[in-house]
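On to subunit A.
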Amino acid sequence: MSSLDAIPVTAELATGNVEPLLHEIRHALKRLADGEDGTVIDLQRLPLAPGEDERIEEVLGQGEVRAEINALGPTLVQETSYPGVWLVTHRNTEQVVVARFVEVTHIPELLKSQQADIENGASRLENELKN
Partner candidate 1 sequence: MNTESMSLQDFRGLLQQLGAGAPGQDISDEERLRRAKNMFMQKLNGHRAVDLDSCLQCGMCAEACHFYEATQNEKYAPVYKFRPLRRFYRREMSPLRWFYRPFTRDITIADLKEWQHLVYDACTGCGRCDMICPMGIKISASIRVMRHGLAAAGYVPPEMRVVRNEQRDQNTLFGVGTEQLKALVDKLGTQGINIPLDREQADVMLLTTAVEVLLFPDAFAASARILNQAGADWTIRSDAFEAANVGIITGDDQTMKIAVRRIVDKAKACGIKTVLMPESGHAYQMMRWDAATEMGGPLPFETLSMPEFISAEIKAGRLNLNAQSNGASVTYHDPCRLSRKGGVMQQPRDVLAALGLDVRETPANQRENYCCGGGCGEYVLESADDLRQKAFEIKRREFEETGADAVVTGCANCRINLMIGAENSGWQTPVTSLVETVAANLAD
Partner candidate 2 sequence: MTLLEFASGPGLQWALWIFVLGVVWRLVGALFLLSRKDLSKPRQYNSVAAGFGAIISRSAPAHAFEKRILFQHVTGYAWHFALFISVLFFAPHILFFESVLGFGWPHLPNTIIMVTAIIATAFLIALLVRRATHPVQRFISNADDYISIIVVLIPLVTGILAFAHFGARYETLLAIHLLSVETMLIWFPFGKLMHAVMTMPARYQAGTAFGRRGVKA
Partner candidate 3 sequence: MRKDQFLGEYLRMQGVSRRGFLKFCSATASMMALPPSAVAQVAEALATARRPSVIWLSFQECTGCTESLTRSHAPTVESLIFDAISLDYHHTLQAAAGHGAEEARMAAMEENAGKYLLVVDGSIPLKNPAFSTIAGISNLEMLKETAANAFAIIAVGTCAAFGGIPHADPNPTGAVAVSDIITDKPIINVSGCPPIPVVITGVLAHFLTFGTIPELDALGRPVAYFGQNIHDRCYRRPFYERGQFAETFDDEGARKGWCLYKLGCKGPTTYNACATLKWNAGTSFPIQSGHGCIGCSEPDFWDKGGFYNPISAGMWGSRDALVGAAAAGAALGVGSALAARARKKKAMSQEEA
């Protein structure tokens, strides 16, 4: 054990931001259920203490869908145990988190195939078949 490890640093911290965030999600989900628009919350804009990130994930839990997008690095799109609440984590090619959102929506925009890509794909397929 190195001398640094010998220093026990405990993190008994709470910014008090987790609760309000969860309530914000609750309100957003209620609105979505009532047929209103979805909401996106940027988690990097919130000061969170070490461990609070994990706490949010813990509370939200894991749902049925878990998808990975591979574009400019991996992006994990994960439905939480509350349908309609999604956790979107963008990483770069170095696996470093570059952005993290809670999306309250039917399906995160990014999961849908994009019109430009579809067009591009269609032409590529056409070319493929021509040859």
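Keep this in mind: contacts are C-beta pairs under 8 Å (C-beta built on N, C-alpha and C of every residue); 3 or more make two chains touch, one makes a residue touch a chain; residues count from 1.
The candidates came about this way: all candidates are chains of the complex that A comes from, given by their letters.
Just so it is clear, the model here is predicted, and its values are computed rather than measured.
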Inset, instruction - For subunit A, choose the touching candidate in this complex from 1, 2 or 3. - result: 3
Legend entry - Touch list for subunit A against partner candidate 3, complex: 7-16, 40-42, 44-50, 52, 69, 71-73, 75, 90, 92-94, 96-99, 101, 109-110, 113-117, 120
